[in-house]
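Only one protein chain is missing from this complex, and each of the others stays in its spot.
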Amino acid sequence: MKRFGKLLSFLGIAVLTLLITILLIRLVGSSVDQAFSSFLSGIFGSFYSVSEVMVKATPLILTGLGVAVGSRSGFINIGAEGQLYMGAIAVTCIAFWLNDLPAIVMIPLVILGGFVFGGVWSVIPGFLKARFGISEVITTLMFNYIAISIVGILVRTLLKDPSNSLPMSSFLPDSATLPVILSSTRLHAGFLVALISVVLVWLLVWKTPAGYEMRAVGLNPRACKCSGISVYKNIIRSSLISGGLAGIAGVCEVAGLHHKLLEGISPGYGYIAIIVALLGKNHPVGVVISALGIAALQVGSLGMQRAAGVPTSISSIIMGVVVLLILARKSIFRRLLTDE
Amino acid sequence: MALLSMKNINKSFFGKMANNQVCFDLEPGEIHALLGENGAGKTTLMNILYGIYARDSGDILWKGQAVSFASPRAAIACHIGMVHQHFMLVPTLTVSQNITLGLREKGYPFPDRKALNAAITDVSEKYGLQIDVGAYISTLSVGEQQRVEIIKLLYRDAELLILDEPTAMLTPQETEYFFAVLRKLRADGHSVIIITHRIPEVMSITDRVTVLRDGYNVVTVKTCDFTEQELSQYMIGRQLHSIQREPIVPDAGSEGLVLEDVSLKENGMERLTSLSLQIAPGEIVGVAGVDGNGQKELVEVILGIRKHSQGKIKLGGLDMSAMSVLEHKKLGIGYISDDRQQDGLVMDMNLTDNMLLKTHTDPRFIDHGLINARLVREDTQKAVEDYAIKTPGLNTPLRYLSGGNQQKLILAREMAGDPKAIVALQPTRGLDIGATEFVQQQLLQHRVKGCSILLISADLEEVLLLSDRIVVIYKGRFMGIFPNTKELSLSHIGLMMAGRTSEARKESL
Partner (left out) sequence: MDSGVIALVTIYLIASVRMATPLILAGLGEAISEKAGIINIGVEAIMLSGAFFSFIVSFFTGNLLLGLLAGTAGGIMVSMIHGVLSIHCKADQTIAGLALNFMVMGLTSFLFLIVFGHATTLPSCGVFSEVKIPLLWRIPMIGPALFNQNLFVYIALISIVLTAIFFYKTEWGVNLLAVGEHPQAANSAGLNVFAVRYYACFVNGVLGGLGGASITLGQLGFFMENVTSGRGYIALVAVILGRRNPVGIFAASMVIGFSQALQFNLQTLGIPIPSQVFSMFPYVVAVIVLFLSIGKSRDPAALGIPYERNKR
């Protein structure tokens, strides 16, 4: 019965969200029918559109996975955005610096580099939290802005393509680009990297002693201390992995999609990642599902804009509303959840 | 007419009745004890009166009027005040600010601190409660903080003072001083309710006593008509059983758990001062003392959770001083903490995961770097059977188990693999009688198996019941070590717990 009530409450959230969406579409003056059909055809209309969902989902899976790993040990990572940019810097620097390496060496190297750069960017706030108890929420947020500024500086100075007046780097050497895995789409090997990361993270967090420690530290640091599990070590470890995964997201975006470093490669993936992790309940599989869902929402709303004139910002409204409703779920549906 | 009368109060938490048809009466100008064991429902009853919990049913009459306080604010407005066991003072505010917190004094919201301080000082001097009104709470001792709490109530014209375990953290002298204040208050027309489980205190200070047991009220009587033994029977509901202990067989081959001149210094404060003790295999040494005299520090130093600044701690002749907590446990020390929810368990994890807290690095459970879920489940299942843990399943989060079953899981985990030593701090705190006896039996069984056991309890009866030897701790020092024999003088131990060694020595002569 309780399970049923829980299910019903989530159904309620879905209905409420749908009603709000319809209201918004009506506000624009578009036909709801047309809007929804264009939304669906925007996602499932073609082979290409489905592949676009996966393209969008790639950075969301990786950053969402990162945020989830952090959350598991109590490290609230608001800094996936900055860590993603650090990963992007890493792949660009390594690719230009060691440009004569063959792809077979280069690709693993840039992924590792992205992991290290993103990881370091996250370990600093992790260290401040673990050692001095400084809240990571604000520090990771500040590190986002610093990372984005560093990218801005680099694409105007050291890494600038001299033949282009716009602030961006030259194209990466071919050896450092991730191949397209589905011809005539933009879907690149980064998606596979994301899926492999999901499996590895699942193994790490749920099957190894280290993962057990991270989860325990997130739930009760005091009991861990009394059992000889180092809280410090585990926060450092999980913040490193958390940022590292976001860094890999940056690598995939640059090496797989843009093939060069430029500003604005992430339209807030690092922030959406927090929603991805929340909706996915910080579980690797949940993260994949929610990342695909949010990517579909964004791709579909593009279709909705083209065909029905509904602004794409509706996707960010829906995301916000869903999260707010989930946060308020237990209060809104109290009757449903506590009855009997 | 009764000043306060509570009738047929019911309150349940998560389906468990904490108060069941409880009735309570209070006369004006009396000191009334609410006596009962942990979990008997005393504090719940008073929290209901004070507006912290909402009751499920029942009536409250205050000066003949039906009342129902929605918050402490409403209770205070009716001149009822409560001092909680954990003091409700804001550490970052001054004494004066804490006392006037939430009041709308003259000039509100722009307080005239000087005038307020003068008024506070008036109150405090009237009852002999010395305090520096400008000091920050974080700089005060426990005794001083309690004074602040009482002044806070008096300043608010409380006619009824509810005090939850007021003497738990006080030394006997402080307690005497505190009782003198209470008598002054009574002479001045105040009424006092003391929540306690200490019968001697009930005898020395109260006029009447109401006994609660398992959420029911047992009896309300005049204190002077009853003896300590009779009250304790009401409270516990049975005679204390005595346990037959076989004399220990000294094992020449092993030294057991040894402390050599152990001291702990933290933030410039001497927490433990040169403690030396040897617990032979098969021996239980009980530590008696008032809460907060270094007991927690002592066990955490032994486990390596805190690092002692001086001395050696050895197990079976091996110096553990430099070892990590994990290495201590691997060497064979079981640890039962006084705060199982915080220190011992991860409440949101299930039974198997909580067993893993100790075994997750144990090679027996690891295949190729991964934890073997099947083996861990088997291990947990065995623990559930051996220790008769009542649970819906192995995947149930610990949060949904009763306190006794939570504690049993800790025992199962910490006593697995026949440890060489067990350190138990308040192992029966908050447990019902059945679970308490289970824990005590387990400790005795491990004693027979040759385990060195350090038992620390604020409950002197428990220490007397189980220990082969008794050591008294006061302000981080061992005051004396005695064999637990029939000739042992209780008043002697009591004096030592109060830090009065010279008087104790005199008495023993």
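Note that the chains are named A and B in the order they appear, and that numbering of residues resets to 1 at the start of each chain.
The working rule: a contact is a pair of C-beta atoms (placed from the backbone, for glycine too) under 8 Å apart; a residue touches a chain by one contact, two chains touch by 3 or more.
Fair warning: this is a prediction, and the values are worked out from it, not measured in the lab.
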item: Residue in contact with the excluded chain [from B:103, B:135 or B:219]; value: B:103
item: Among A:15, A:105, A:134 or A:199, residue touching the chain not depicted; value: A:134
item: Contacting the left-out chain in the complete assembly, out of B:91, B:317, B:369 or B:483; value: B:91
item: Residues of chain A in contact with the chain not shown; value: 24, 27-28, 76, 78, 128, 132, 134-135, 137-139, 141-143, 145-146, 148-150, 152-153, 156-157, 271-272, 274-275, 278, 311, 313-321, 323-324, 327-328, 330-331
item: Absent chain, residues of chain B that touch it; value: 13, 52-54, 71-73, 76-77, 82, 84, 87-93, 97-98, 100-105, 108-111, 152
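Keep this in mind: only the chains that are shown with their structure count from here on.
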item: Between chain A and chain B, centroid-to-centroid distance (C-alpha), Å; value: 47
item: Contact set on chain B toward chain A in their complex; value: 300, 303-305, 324-329, 335, 337, 342-349, 353, 356-358, 360-361, 366, 369-371, 373
item: Interface residues, chain A side, partner chain B - complex; value: 203, 207-209, 212-213, 215-216, 219-220, 222-229
